[in-house]
Every structure is written in C-alpha cells, then in structure tokens.
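The structure appears right after this line, and notes come after that.
A protein chain is absent from this complex, but the other protein chains hold their places.
Right, chain A next:
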C-alpha cells in the first residue's frame, strides 16, 4: 500500500542510531506515523523540524504496518519562525496540540487546512493568536466536541452572548451569566463569528476557553493535560499586554 499527500511535521523521535519515526498531520489521511530512513542524519534533520510543511509518499506492506515516508520540504515553517520567540512558541504549541489531540489515521482535512493557514501567519502577531483560537475551536468540532455558541443555554437568547459554560460547552448571555460569571469562561465576539477582529485580550480569552475544552473534553479522556508548550503561549501573550 502507498499514498502521496501533503502534511505538517508534528514530531520526530529517534529510532535506533540513524533513523527516525515521524508523526505527520497529513491533509487526506490525518495524523500518520512512519519511519524515515536516515532521519537523524544531517540531510534530513532540517526537514524533520516540527511545523515544516512537506510533500510525502508513504509506503507500507499493509495498512497496519508502520511503513516509511519519503519527504520533501514545501514550506520551511520552522526556519521562518525560529527568529521570533512568540512565533516559535506558537508553532510548538500548535504542533503539540495537534499531536496530543488528533487520533491516528483519521482524516481531518478542515483542521489541516486551518492549521496550515495558522502556520503561514505566524509572522503576524496581530493575527495568529485569534487564528489559533479559531483553529482550536474547529479542531474541537472536528473531533466531536463542538461548542454551541449561537444561543444562550439558559434563556435561548441569541444576543449579548459573552460567556461559555464550562460544563455544557454552550454560550451564556451576559444577563443569565451575571450571577455565575466567576465560574464561566469568556466568549469573545470573534470566536462566535460576530466580529472579524480580535483584540489581544480577546484572543487570550479565547485561547483560555478553547484550552479548557481541549483539556477537559479530549485530553482528560487519556489522562493527559494541556501540553506545556500550549500553556506557555498564553503566559507569553499575557506578558505582552
């Protein structure tokens, strides 16, 4: 069996002394792991940095075998992000979230496309924090844990929705949520599509909300926590305010 696809390198770990097992988020086949011969060598190491976009061919004896990849670089996202601490932290956070949440060998083309857009915009600090929150929101929906953000869980109102209930994952209006506001999560307008722009504070709020649901709805199922790189990005963004 074999296929060709495009993908984003999520992680590469050593296999023996010269090879590497690489996790790639592919567009049409989802997260897929495979052996890269000579993956620890001088020629392959730059290619196998997390965040790089690649074209790939996977070959295996059967569908269940580990198989091996032949990879070629299409966009050196890691090299582009390395000079800027926030860009690099965002790249690491996105890869860590994708690695921790995506099931293996299950296609999520929309999540892939959104992640590629996120990585392509990592040089613009005004844009990527909101993009990351939108990507995570879409990722939750793709994985079956979508948030209901179009009406209030308590009153059914469709206006003035400013909170999300951490239990029901539904929006809550300002009036209905007032008595419980300390326990509710923030819902910035851009996250529900009511505004196209997000302030830095709103983007941080949105990341707090999506981070909570990624951790409690997906990662807690396998006894995992939000990746450290993902937690760090919120701290770094808060430091910029």
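The working rule: contacts are C-beta pairs under 8 Å (C-beta built on N, C-alpha and C of every residue); 3 or more make two chains touch, one makes a residue touch a chain; residues count from 1.
As a working rule, contacts and distances are computed from a predicted model.
Novice: For the chain that is missing from this picture, which UniProt protein name fits: "NADH-quinone oxidoreductase subunit N", "SoxAX cytochrome complex subunit A", "Sulfur carrier protein ThiS" or "Recombination protein RecR"?
Specialist: The UniProt record for the chain left out of view names it "Recombination protein RecR".
Novice: Among the options A:20, A:36, A:56 or A:78, which residue touches the chain absent from this view?
Specialist: Only one of A:20, A:36, A:56 or A:78 touches the chain omitted from view, namely A:78.
Novice: Of the residues A:39, A:129 or A:227, I need the one that contacts the missing chain.
Specialist: A:227
Novice: Looking beyond the chains shown, say which of A:6, A:88, A:107 or A:174 touches the absent one.
Specialist: A:88
Novice: If you put the missing chain back, which residues of chain A would it touch?
Specialist: With respect to the unshown chain, the touching residues of chain A are 11, 13, 17, 43, 45-47, 49-52, 73, 75-76, 78-80, 82-83, 85, 88-89, 91-92, 95-96, 99, 227-229, 232.
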